[in-house]
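Heads up, one of the protein chains got dropped from this complex, but the rest are sitting where they should.
So, chain A:
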Amino acid sequence: MDKRLLEILVCPVSQAPLVYRPEHNELWCRASRLAYPVRDGVPVMLEEEARALSEAEAEQLK
């Protein structure tokens, strides 16, 4: 994940900053509780492609 890209990426739903989770290869948003996949190095920042975080996963962001 490009560090300079991560600095300016936000969640398209909440516009809050994102946390990159390398073990899932996803970008997580605490505010919207959505996880965006990174496919082939490309962040897929579409709400309809995002996965809802579980309670346990959302807890990890606190």
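By our rule, a contact is a pair of C-beta atoms (placed from the backbone, for glycine too) under 8 Å apart; a residue touches a chain by one contact, two chains touch by 3 or more; residues count from 1.
Everything that follows uses one rule, which is that contacts and distances are computed from a predicted model.
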| query | Just by its UniProt name, which of "Nucleoside ABC transporter membrane protein", "Ferrous iron transport protein B", "YciI family protein" or "Ubiquinone/menaquinone biosynthesis C-methyltransferase UbiE" is the chain not shown in this complex? | reply | "Ubiquinone/menaquinone biosynthesis C-methyltransferase UbiE"
| task | List the residues of chain A that touch the chain left out of this view. | result | 2, 4-5, 8-13, 15, 17, 36, 39, 41-47, 49
